[in-house]
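Handing you a structure now.
A single protein chain has been removed from this complex, and every other one stays in its place.
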Amino acid sequence: MKKLLVFLLVASMLAAPALAAGYPEKGITLIVPWNAGGSSDLIGRLLVADMEQTMGVRISVVNTPGATGTIGMNDAFLAPHDGYTLIANATPYGHGVQGMADWAPYDWDFFAAYYVPGIIAVNKDSEYKTFDDLYQALKNNPDTVTGGTAGVGSTGYVNMEVLKSVDPAFGNYKSISYTGGAAAVTATLAGEVDFTPQLSNEMIDLLRSGDLVALAALTAEDLTLEGLDYTIPSIKTFLPEVESVLPLGDAFGLMFPSDVPQEAKDALEAAYLKATETDAAKAFANEKGVILQGLNLEESNALRDATTSRVTWILYDNGAAPVSPEQFNIPRP
Amino acid sequence: MVWEYISQAFAVVFTPLNFIALAASVLLGLVFGMLPGLTATMAVALLTGLTYSLSGPIAVMVLLGIYIGAISGGSQSAILLNIPGTPASAATAVDGFPLAREGKGGLAIFVANASSFLGTFLSIVYLILFTPLLTSAALKFNSHEMFLLSVFGIVICGNLTSGGRPIKGWIAGFAGLLVSQIGRETVGSFPRFTFGVMNLTGGISLLPVMIGLFGFPEIVQSFSAGLRALITTQKFSAKEGFTIMKRNWFNVLRSSILGATMGSIPGVGEDTGGWLSYWAQKRSAKNPELYGRGAIDGIVSAETGNNAAVGGAVIPVLSLAIPGSAPAAVLLAAFWMHGYRPGPLLMTETPEFLYYVVVFMLVSSILMWLLASNMSKLTVRVLRVDQRVLMPAIFIACVIGAFVVNNRIFDVKLMFFFGLIGVAMSYMKYPSAPFLLGVILGNMADENLRRALILHDGSIMPFFTRPISLFFIVFILALVLPQFASFRKLMAPVKNLFSRKKKG
Partner (left out) sequence: MSEENTKAVEKRAQEEVPEAAVTEIERDAYGFEVVDNTKTAHQDFLTAVILMVVSITVIIVSLGYWKKQNVTFYASAGFVPVLFSSGLLIMCIRLLRESLQSDSTKNMLARIKKGAIASVKSNIVHRSIIGLAIFGVYVFFMLGKMPFWLASFLALSAVLIFVRFDKTLKTVLKMLLIAALCVAGIVLLFQYAFNVPMP
């Protein structure tokens, strides 16, 4: 009898801390390494607004832009890896190989909430009425077609580089860099560049109003967006061989360092998954022309690894990234 | 239909609880604007987070209120302390502070507030009338035009110095341009002048530079300030203020147009609006030497200009979903967050939004005027506080301000560094305003010039064949060439020809 009592006593003493130390105990900080209003910012805020309710603590959002997201991510990496600092961003494949950071993509655990596909779009007055027109121009008149992207290392730029690795004609465009996706899209609208391979959400309203025309979507299937009265054909319709690298775009969601305690990870995953099932989350996808994926931790990490593998090696092989992915133990696809 | 929307908007504003919320946010904006280091962008961003759970119209109302308040509030610290509360008010400090030192601080603030109100009001009018026109004009401003616009800004640096020689203004301006080149550049993401320091790859933030540049000379001066006589602010009559405003009607009109235009061009914001208006006023003034030493008309132009940019910046937000300035960018994000659809679909999806915005801005600007005028009675007392105590305390506030921009202590160190530079510059009699302008314009000049050249394979012909570019080039030459004595000699016979013809 005594032994039982002692056992119970000891057990409860051991259990007590576990019960008391329930994550989360204090407020959480979400760092958005971009300016307010961008995709990462909007998606991050949307998700944590619901997660706040589920977890019962305040999640404050801080914008720390700079160096294409590196500064904010570094801040999160330097903070204690206790699960109280999160990042809202897209798959972080580029920073290491571009020599901007020491950490590797797999140092971050990922929740891929939304997939934003790349779309090749032109101005409504453009001479290129179909994707074939544009492709022929690229193939036959190298260095005459101009494409606006958000700069070297941006998703739009990377998309073109990946396409180039399958079909060299895609390297024949003159790459014009802008300070962001929105600026690149505006330049296409203004007619300064011929096309833009940027993200769907950056051009969605212009597509809906007809000011921009989508020639092809960098998705595996044809893309139907709400409010658009035509279906955007997948680029594989025109060039079957590129199917192997589709889809091309960005997966946006939340991140935290991978060595955060398991308890915190589980709590975050549960709250996150719940946030992706809300009406607000679905409405966001429809409005913004993005795809709600809501992948769990395992699936997201798998996506992260697949994308990283493919994209970093292409960037390195093309000379667009100075640091070899080998240094980060990233295997070839 | 339209009338319905407008009356709905007014109904929202004049609901007692909402009205109080609006007044509070305008007040908050004024305070934010006044504190050096806290900017309009930050104010809107902070409130965006706080109003996330509020209903759409109320959130938008409150955000517009704080935006207008913040841009206007900066003038008070610019005038009283020579430290602009926000970059937009830097031009106000040039003439405002000398006026405050003479004891005319109250009058200066009164005029500044009235100008802010008029600037905002007129820009709302332009918003209603000219949105389609300004939108298509803004779209025509591509890389070539943006580059020339920045060159234009650099050129007017020389004329912004007070009494001193233009060449020192230009040197300061070019030094600022060089500083802006630090960090990863836009075209190829190549890191420049970073010397391995990770925190420099993002470039030098404007705010630490501004606070250091303008604030430190004042703070350092305060260390030996027992020597400065304590300033007593004279009382002024509102009538005097109104007379000044009436006299400046053309100034106000011109500044509002310039400010609104600058605001509507994406990438150019309230600060440029203020500077351009100030410069235009100085050029056309009868006694330009007075500017920089207390010309009250300078304040009118600067404050009208920077506030007019508010309405201007909202134009492309509404018509294209492209922000005209940094605070407008945060505003745009907030609009999206609340389900509004600014952009080409505005009138088809959420047409009432336009009218809401117009009404909210109108009421905010009136509230701003009322609140600011009453606040100034308190803030003017700041001048009576012993500078030796005030300035070091302001320094602590500046430290927070510099930190808050990017949430890192590195920016505080940056502020200190540029503060030392600011002290050196004031000691060596270099004006700091052009330096700041250089930092603002440098990146714009760099990325646009290179993009323009890359687009046309190095050819500079497009600069001369594009109509807006050509206009800029001619205008810039008209400003620069007369500075050279050799050119003046060349033109002398031409001038004589014209004057002789007149007499004949």
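Worth a mention:
Labels for the chains are A and B, by order of writing; each one numbers its residues from 1.
The criterion applied here is as follows: a contact is a pair of C-beta atoms (placed from the backbone, for glycine too) under 8 Å apart; a residue touches a chain by one contact, two chains touch by 3 or more.
Quick caveat: nothing in here was measured; it's all calculated off a predicted structure.
Among B:Phe14, B:Phe193 or B:Phe250, only B:Phe193 touches the chain left out of the display.
Screening B:Met347, B:Leu420 or B:Leu481 against the full complex identifies B:Leu420 as the residue touching the chain left out.
Annotation for subunit B: contacts to the undisplayed chain at residues 32, 38, 46, 50, 163-165, 167-168, 170-171, 174-175, 177-178, 181, 185, 187-188, 190, 192-193, 219-220, 222-224, 226-227, 229-230, 289-290, 293, 388-389, 392-393, 395-397, 399-400, 403-404, 407, 409, 412-413, 415-416, 420, 423, 427-430, 442, 445-446, 449-450, 453-454, 458.
As a convention for this text, only the chains that are shown with their structure count from here on.
Centres computed as Cα averages put subunit A at a distance of 34 Å from subunit B.
By the touch criterion stated above, subunit B contacts subunit A in their complex at residues 45, 48-49, 52-53, 139-140, 142-143, 183-184, 186-189, 198-199, 201-203, 266, 320-323, 329-330, 332-334, 336-337, 339, 341, 343-345, 406-408, 447, 451, 454-455.
Of all residues in subunit A, those touching subunit B in their complex are 35-38, 41-42, 45, 49, 60-68, 70-71, 74-75, 98, 100, 146, 151-153, 174, 176-179, 182-183, 186-187, 189-190, 192-193, 205-206, 208-209, 211, 227, 283, 287.
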